[in-house]
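Shown here: the complex without one of its protein chains, the others still in place.
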Amino acid sequence: MDDVTRPDTRYARGLKNLAAIDGAAGQRVIDALADIAPDFSRMVIEFPFGDVYDRPGLDLRSREIATIAALAALGHARPQLEVHLHAALNVGVSREEIVEILMQMAVYAGFPAALNALFAAKQVFSERDAEAARAGA
Amino acid sequence: MDDVTRPDTRYARGLKNLAAIDGAAGQRVIDALADIAPDFSRMVIEFPFGDVYDRPGLDLRSREIATIAALAALGHARPQLEVHLHAALNVGVSREEIVEILMQMAVYAGFPAALNALFAAKQVFSERDAEAARAGA
Amino acid sequence: MDDVTRPDTRYARGLKNLAAIDGAAGQRVIDALADIAPDFSRMVIEFPFGDVYDRPGLDLRSREIATIAALAALGHARPQLEVHLHAALNVGVSREEIVEILMQMAVYAGFPAALNALFAAKQVFSERDAEAARAGA
Amino acid sequence: MDDVTRPDTRYARGLKNLAAIDGAAGQRVIDALADIAPDFSRMVIEFPFGDVYDRPGLDLRSREIATIAALAALGHARPQLEVHLHAALNVGVSREEIVEILMQMAVYAGFPAALNALFAAKQVFSERDAEAARAGA
Amino acid sequence: MDDVTRPDTRYARGLKNLAAIDGAAGQRVIDALADIAPDFSRMVIEFPFGDVYDRPGLDLRSREIATIAALAALGHARPQLEVHLHAALNVGVSREEIVEILMQMAVYAGFPAALNALFAAKQVFSERDAEAARAGA
Partner (left out) sequence: MDDVTRPDTRYARGLKNLAAIDGAAGQRVIDALADIAPDFSRMVIEFPFGDVYDRPGLDLRSREIATIAALAALGHARPQLEVHLHAALNVGVSREEIVEILMQMAVYAGFPAALNALFAAKQVFSERDAEAARAGA
C-alpha cells in the first residue's frame, strides 16, 4: 500500500488530477462512501484518477470526450455522467461540443440514450448558469 | 426523399464524409446490405454520415474519440468498433491515443470491455501493418 | 437540408406520423430540447418519425410492439418507454396485449427489466384513467 | 414437479408451442444442454414456451415481433436471434417486415445493433433459400 | 396449471422460499402487480422462487451473492438490487461481504455500476439501522 502522506503516491496524484477535473464532485463521492466503503473511495481516487487520468499519452480534453460518450452510451450512470459533464466543461470542452457528442450517441446507442444524456446536460448547464448568476450578483 | 444525383443531398454529403473517415469499410457495408436492406444502407449513409458527422460544431478527431469510446463501452459491436478504429487512425488519432482511450474504458465499462476492445485494436493495427508492408514491398 | 415549410419534407412527415402516435409527448420533447439542442429535436422528428415510421412495409401496431419490447429489454429508457406505451395504446395495442409483451420480456431480458416495465405501464394506464375520469366528469 | 408423461403438463404444452414456432431449433438446444444442464433445457421448454407463449392474450405473430426486436436491441444474443428469426418467419412475419423491425432498432438501440441483427437476418434468409433449393431439386 | 391450494405446488414452494429470503418485499411486489398483471406476480413466485431458488445444488448464501453481483453489474435494476441486498443480509451475507462484492463489480462492470450499487447498499443498511432502532426503542 502506498504511503498516503507522500506527495508522489497514487492517492496524491489522483487527488491532484481530480481537483483539476472536478474537485467538488470528487469530494462528495469520498464523503458519501466514508461510512460504508472508505476503501472504495480510496480506489476511486487511486485507480481512475491516480493511474489512468495521470497517463501522459492522452490530453484531458480527449479523456473527458471519451468518458461522456461512454457514460451516455451505457445509459445507467446518470450521476457519473453529470460529474463528467462538469469535468468536460472544466477542461475546455464547450457546451456546443458536448451537445454534439451526446447527439452523436444516438447513432451508436439509440435515441433514448442520447435524449436522456442531453437532458442531463441541460440540467448541468442550468446549474452552472445559476451558480454564475449567484457569483455575479 | 432527396434526389441522390444532386451533389448537395444528404446522401452525397454522407458519402463524402464517409470517404474521409473510412471509405472502404463504408462500401463493404453498403454491399453487404444490398440484397437484404438497401434502404438501410442508404440510411446509414444519410443519417450518421450525412447529418451527424457533417455538423460543424465538433471536429472529426473528437467525433471518432467519442465513437470508439462508446463502442468499446457497449461491448456488443465489434465489427463497428473495428471500422471506427480505422477511422480514428485516418482522422489523426494516434495508436498510442487509441490505446489510452480503450484502457480508460476499464474505468467506466469494466476490464472485460476494455480488454476486448484492445484486442480489436491489436487486430486493426496488425492489418494496417500488413497492408503497409505489402504497399512498401 | 429540407425546406421545412414544404408539406412533403421529412420534418413534415415526421410531425404527421408523430401526431398519429403521440403528438403531445412529441411536443414535450421538442420543447424540452429547444434551448439546448434544437437541431436534435429536429432530428428526432425527421429520422425516427419522418423516415422510419413512415415506411410502408410494417403497420404502426407492429412498430409499437417492437418498440415497447426493445425499450423494456434495454431497461435504461423509462421516459421513452412511457411515451411508447401511450403510443401503443393510441395505435390499437390493447392493455392486455401490452402486459403480455412486457411479461414476455422476462424471458429475454430478465424479470427485473419486465417488472420495471410493468410498473411503467401501471403508471401510464393510471394516467389515462385519470384523464378519462376528468374528461368524463 | 409436473408429470411429464401427461399431455396437459407445462412441458407438454411447451413442446407443442415450440414445435409450432421452431421445433428443430428447440431440439438442438435440448440436445446441447443434455450433458451439462438437462434441468435447464426442461425449464426452457416449460417457462418460456409452456407458460409465456401459451397465454391467450397475444397472438404468436406479435410475440415474435416483440422477441426479435428485444434480441436485436440487446445485442448479445445472436444464436437466440437466429432461432427467433426462423420462428418469426414460421408464424407469418414476412421477410420485408422482419427487415423493417430490425431497421427500426437503429432508433432505439443504435445503428450497430441494427446492422448486426440485419446481418443475422441475411444469414437466416440465405439458409432458408438454400434449404428450399435443396427441397425443390 | 398447479393447484395452488396444495402445499407442494410451485407457488407454495415459491412463497416459502421467498419468505426465507425477504417475505415483505415479495408481498409488496405481489400487491403492486395485483391490478395490472396478477399472473406475472404468480410467475415471479413460481419460476424464480418456486423453481430456481428451490433447487438443492447451491446454498441460498451463494445464490444471493450471485444475484447481487448480477444486479449491480446490469445497472438498470435498482429496486430489485435493494430487495436482494436485504435478502443477502437475511441469509447470512455480512455487510462487509456485500461491500466487497459490490466493490469487485468495478472490475467487471465499471466504477459507475459499482458506485451506484454501493449507494443502494448504503440506503439498505441505513433502513435496517433505523428499523433496528425503532424495534429497540
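We call the chains A, B, C, D and E, going by the order they appear; numbering starts again at 1 in every chain.
Here is the rule we go by: a residue touches a chain if its C-beta (ideal position, glycine included) is under 8 Å from a C-beta of that chain, and two chains touch if they have at least 3 such contacts.
Just so it is clear, the structure is predicted and the values come from calculations on it, not from any experiment.
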item	value
Option from D:Leu15, D:Val29 or D:Ala69 whose C-beta touches the chain left out	D:Val29
For subunit E, the residues touching the chain missing from this view	47-48, 52-53, 55, 57-58, 62-63, 65-74, 77, 80, 96-97, 99-101, 103-109
Where the unshown chain meets subunit C, residue by residue	73, 106-113
Positions on subunit A contacted by the hidden chain, ascending	39, 43, 47, 51, 55
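Everything below uses one rule, namely that only the chains that are shown with their structure count from here on.
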item	value
Chains touching both subunit A and subunit E, listed by label	B, C, D
Self-contact between copies subunit C and subunit D, residue sets same or different by half	same
Superposition of subunit C upon subunit E: rotation angle, C-alpha, nearest 5 degrees	120
Distance-to-centre winner among chains (Cα means, whole assembly as reference)	C
Centre-to-centre distance between subunit D and subunit B (centres being mean Cα positions), rounded to whole Å	31
Chain centre separation in whole Å, for subunit C relative to subunit B (CA means)	30
Centre-of-Cα separation between subunit E and subunit B, whole angstrom	42
Subunit A: positions in contact with at least two other chains	47-48, 71, 73-77, 80, 99, 103, 106-113
